[in-house]
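First comes the structure, then the notes that go with it.
Only one protein chain is missing; all other protein chains are in place.
What follows is chain A.
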Amino acid sequence: MNRFAELLDRLVLTPSRNGKLKLITDHFRAVEDPDRGLALAALTGELDIASVKPAMLRQLVSERMDPVLFGYSYDYVGDLAETVSLVWPEPGGNASPAAPPPLTPPHKGEGDVSVSESPSPLWGGVRGGGNPAYKPNHDITLADVVAALQSASRSDGPAVLARLLDQAETSARFAIIKLVTGGLRIGVSARLAKQALADLGPVDVAEIEELWHGLAPPYADLFAWLEGKAPKPEQAAKAPFRPVMLSNPVSEGDLEKLDPADYAAEWKWDGIRVQAVSEGGVRRLYSRTGDDVSGAFPDVVAAMDFEAALDGELLVGVPPEATGTFSDLQQRLNRKTVSAKMQAQYPAFVRCYDLLQLNGEDLRGLAFTERRRHLETFIAALDPDRFDLSPLVAFDGWTQLEDMRSAPPHPIIEGVMLKRLDSPYLAGRPKGPWFKWKRDPHTVDAVLMYAQRGHGKRSSFYSDYTFGVWSGAEGAEELVPVGKAYFGFTDEELKQIDKFVRDNTIERFGPVRSVRADRANGLVLEVAFEGLNRSTRHKSGVAMRFPRISRLRWDKPPAEADRIETLQALLD
């Protein structure tokens, strides 16, 4: 348990992706089964433990310490799970004889939780003070903890939790509380954990994703395969995820080497990539990384009465004409369940562009044109409100396509896709068969307002920038923050901005500096972004998608930076 706790502690504070991967992979390498598999399950959100409410945690701790002292502690720390893990009486209960006699708690908690009778430094004893029935248990494993929590009934859950906390050390207590309060929230996605697992082999992460839905914690057969001790696990699940084929962006000089006659073009729609799989009565809607998102889209799942695996773009609206914005789609994302009202207001559908499997036959080895022919026939038989066909865009040459890309017929189009006619469907991002050619990004001239220090290689540089645009009446303009960006500039430009920040600091708040930014003085940044969403969380009312610094405008006076109205106009 202590090794898992240490892993969480390190992950919380490690900002770099590579650093996190290394920590997780090393953990998988060092820790044996089943603990490492349970750690993997915890990181990927696959661990099934009945959750404990914050109010119950508070009750448990208030039975063990003076509520006033707890109040001071909670005020100082700010996070309930962390406070409880820190103040929980230490194992051992060896009150010092030199200490004054301990007070007893003023009352015993009613209900089903047993109250420790031992003295505590939180009531009056000294070091230790925990339940004397328990000694610190350095050997308690994650498997012990998970087994105890999973076998606990609703009524004895709090008592089981308290018993575990009584035996654990500080970091382990924090980890246990994180496990039972649901959601580790330590900045590690399921995808990252799978990548770390793939690094253990090493194998391609696509292989892990393909297998994932047939496996269950603690994944012993998966680890055995990755360590070369056993064959690859058989794909056991019905309706498995198939690793998706990804495209490369068109870069300078790419197109002149290609013959337009070898490629088909489609619009690139601004939704999310999904895979709709229905096989043997099992229906699943997967995200592009293989996460099962079926729960949020019962309307789509209900219409999946076929035996096939479809690749397409999830959008909201009523096809083929009404296609909602990404903002609309966001109303439906990241939900476990979705109300009927929400489904009616934001109906979801899939705009299909590929067919991977049909009636038990794998089509991925066929050429694009072949698959497309099957797809067109197949789509015709589906519910047109839930599935439509991504149309092909006819074009004669790159110049004509460029014109069409710059002025697409629909606002939800963010560019064009190019697909080589003879290409099979390949997992990953092979260079050549598929390209994305995005519409040029939007840009806005904004003024640098705050800068935050980076991490790792950038830890002595102010490298994360919050920028704003002008709002308010003429003569009373003020800057309102509209976004934050931390890339897009060269190393040389980073040095220049860093110097500007240091020379123009007005205030410091920990790692953040506010810099001089008024009508006459300040640094104008040209910020590129992919789109805007409405936001109730930001004062400006807008949130940028994928913002990055595209140019430094040392030449431009801050007063000439853009106004908020320029951005608001993009919303509609």
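In the analysis below, a contact is a pair of C-beta atoms (placed from the backbone, for glycine too) under 8 Å apart; a residue touches a chain by one contact, two chains touch by 3 or more; residues count from 1.
The rule we apply is simple: contacts and distances are computed from a predicted model.
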Taking the list "Succinate dehydrogenase subunit A", "FAD-binding oxidoreductase", "ABC transporter permease" or "Putative mRNA 3-end processing factor", the UniProt entry for the undisplayed chain gives the protein name "Putative mRNA 3-end processing factor"
Absent-chain contact - pick from A:68, A:381 or A:569: A:68
Considering the complete complex, identify which of A:455, A:484 or A:553 is in touch with the unshown chain. A:455
What residue numbers in chain A mark contact with the hidden partner chain? 6, 9-10, 12-15, 19, 22-23, 26, 65-66, 68-70, 72-73, 76-79, 82-83, 86-87, 90, 96, 98-100, 102-103, 121-124, 126-127, 170, 453, 455-457, 459-461, 510-511
